[in-house]
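Written out below as structure tokens is the structure these notes cover.
Note that this complex is displayed minus one protein chain, with the remaining chains in position.
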Amino acid sequence: MRFSLRLGSLVLSAVAFLGLQTSQAIAQGLATGEYKIGFITENTGPIAQAGQSFWAGAQLAAEEVKSTKYLGGSSILLEPKEAGSDAARSIQAMSQFIADRSIIATTCCILSPVAGALKPAVLSAKIPLVIYGATAAGLPELPWVYSVTILPGPKDTAAALKVSDALKPKSVVYILAADNDAFKGRMAATQKAMEAKGIATAGVVSVLTKDTDFTAAATQAMGLKPDMILVYTTQQAAAGSISALRDRGFTKTIVGNDVLSPDSIFKKMGPTVVGVPFPVSFSDTISDSPEAKAFVAAYQAKVHAAPDIYSAQGYQMVWLIAQGLKSITGTPTRETLGAALEKIEKFDHQVYGGEFMKEGQAQTTGTIVVNWTAEGKLVPWTPPK
Amino acid sequence: MVALISPAPKKTMQRLFDFWSAYQSTVAFAIVNSFLALSTYAVLSAGILSFATVTYAALGGFLGARLVLASGLDSLLALPIAALAGAGLSYLVALVFLRLQSHWMALASLSLILITRVIVINTPWVTGGVVGMSVPMPLSLSFLSLLLALAAFVFWRLSVSWYGIAAQSVREDPAVASSLGISARDIQTIAFVISGAVGGLGGILLAGLLQFISPDTYFVNIAFTMIAGVVLGGSYHWSGAIVGAAVFTALPVVAQAAFPEYQDVANGVVLLAIMIFLPRGLIDPRAIRLRRASR
Partner (left out) sequence: MELFIEQLINGVALGSLYALFGLGFGIVFSTLGILNAAQGTYASWGAIVALNAADQWKLPFAASLLTGVVAAGLIALIVDQVAFQPLRKRGTSMLGALITSIACWIILDSLAGTATGHNSLSFPRGTYPSTMFHLGTIPLPAMQLITIAALLVVTLGLQLLTRHSRLGSAMRAVGWDQTAASIGGVNPRYVVVITAFLAGATSGFAGVLGGITTQNVSFMLGEGLMLKGFAAVVVGGYDDVRGTALAGVALGVLEVLTSQYLSSGLRDGITYSLLLIFLLVRPRGLFGSLNFSRA
């Protein structure tokens, strides 16, 4: 009786102990390790500024994943290869990543054509690719290709309509980067919506993304005598066009786009960009969720500069992959990671106030229209009195 | 059975295999760049500096890619079409440009590249316009190597043929050549046609390798890269073009590994050093001959 009680309690405790171990093992899931993401950086080349933001945001996220023990004892290691926004170098970098077995996911691209060029290689090699910056719609392809870029197109139209509702222009001029398909599409969508509301198009002034002198374009646009000018060009062209317009004495409203959001643009353009409304999905001064504030503070401490939309996208890219990794049991492979990413709908950790994944494409709800103030802060736009 | 093979050599094989696949694309690019360099060499060997290879490559690349996309043509057939198109264009270019003196020829060919880009941007139905186009034409490394071996064979035979010797004399001294009954104009026209064919072929191979071409693909950058490759490798022998292209393709990759911050500067410095210390390039038949003679 006594013997069987002792034996029984021994057996019971052994079973309990074993049970505990097993359940701990089940709860642990992901095998501990350092998981590498192949990162095609664009820290040099024509859009290096944006590229550097993406890279800094991603690095911050990787550090946070480790320090918050989000993946338990595991961490994410970013392995960079510079491509300078060049398609050929990007392809070569991708080939090297694919061949490196320790790399379980890749990330790339600000330029949509480059992302398009990398897709076939990624699809045939069956390795997950998360696009951090390319703005073309329709790039994702489950289960391998994802995009955390917050597509700017719909935001443009929403912003243009909001500003028009307040100011009621009769005719507008669009300044368009004729050699950029993405902007052509964005402008066309906005133009359609504006014309549906009865706002006439006085004309479309074409510039090229590589242009440096915008005096002629500004003169042309002003010559059409519009009530409002909307700018659909890449960053340098937007800065140049808007400065040229203001320098030549155009005082009416100019509507910009998301390329005007980084701090460096305010430093560059100064008073000419003050008051120009544009839509933004993330802003270090306006996005006010607790995660956003924490992100801004951490980024500021690490990089000594304020984060912009690009930093946020780079940051979210790493968190997306981390979230995928977390749901995997055992050692992750490229296949299991792809399957895990496919299942993600809501973000565990995001800084936009509301971000979700739909068919591999990240999206946010709502559009904020902001403008720069003379002191260099972004504030919500209000119509001038 | 597997257990009998000890893990160590298997792991080395695995590492070698990984290394190979990682740098496979670099080797492939080196081969394609060799074609462009050979095309430049073809006219250089007859005494003409011309950047028009880029235009032939653009024609071959866009035309070939569009044919494959639009008509489902087998990529194998697209290659000779690209080469023929290049040869045709180069013949026209020769007709118009050959009356220019050397400096003007170089400038005219440079302007040709600029105009080509404008044409490419403004003909979207062929070239996809500003955005560019995808090229679904997978090329295996062995296929590329075979083509290169073929091209090398052709150039070798040409260099020892009547044409090769005539070209050399035209390059060294056109006046003497004509006094020997060699028509410089005819030889140079042949050189142009060869250049066009090889250039067009190189263009479509580049398109297949990049899997995506745009107006910036065939522009000033590759013009300068291929001419630097030819001179680096040695502009006095056809093998110099291949060696130079290989070195110039591998250089950025090595530089990226060694000096990630200053890789471009490193490229330029190496090029500068070679130009100053080895002006006739890495493969210099005269130096080889002199060395052999002194033994």
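We just call them A and B in the order they show up, numbering each chain from 1.
The criterion applied here is as follows: contacts are C-beta pairs under 8 Å (C-beta built on N, C-alpha and C of every residue); 3 or more make two chains touch, one makes a residue touch a chain.
In this text, all values refer to a predicted model and were calculated from it rather than measured experimentally.
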| request: With touch as defined up top, name the shown chains that contact the chain not shown. | output: A, B
| remark: From B:79, B:112, B:213 or B:253, the answer for touching the chain not displayed is B:112
| Among B:70, B:258, B:275 or B:288, which residue is in contact with the omitted chain in the full complex? | B:275
| note | Given A:219, A:329 or A:373, the correct residue touching the omitted chain is A:219
| message | On chain B, where is the contact patch with the chain that was removed from view? | response | 44, 49, 96-97, 100-104, 106-108, 110-112, 114-115, 118-119, 121-122, 224, 227-228, 231-232, 235, 262, 264-265, 267-269, 271-272, 275-276, 279
| Residue ranges of chain A at the interface with the undisplayed chain | 43-46, 48-49, 52, 178, 205-208, 210, 212-217, 219-220, 223, 236, 239-240, 243, 247-249, 264, 268-271
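Everything that follows uses one rule, which is that only the chains that are shown with their structure count from here on.
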| What whole-number Å value describes the gap between the mean CA coordinates of chain A and chain B? | 38
| said: For a test of understanding, state which residues of chain A touch chain B in their complex under the given definition. | reply: 44, 81-82, 87-89, 91-92, 95-96, 98-101, 113-114, 116-117, 120-121, 178-181
| For chain B, which residues count as touching chain A in their complex? | 18-19, 21-26, 29, 121, 130-132, 134, 136, 209-212, 214, 217, 252-253, 256, 260, 263-264
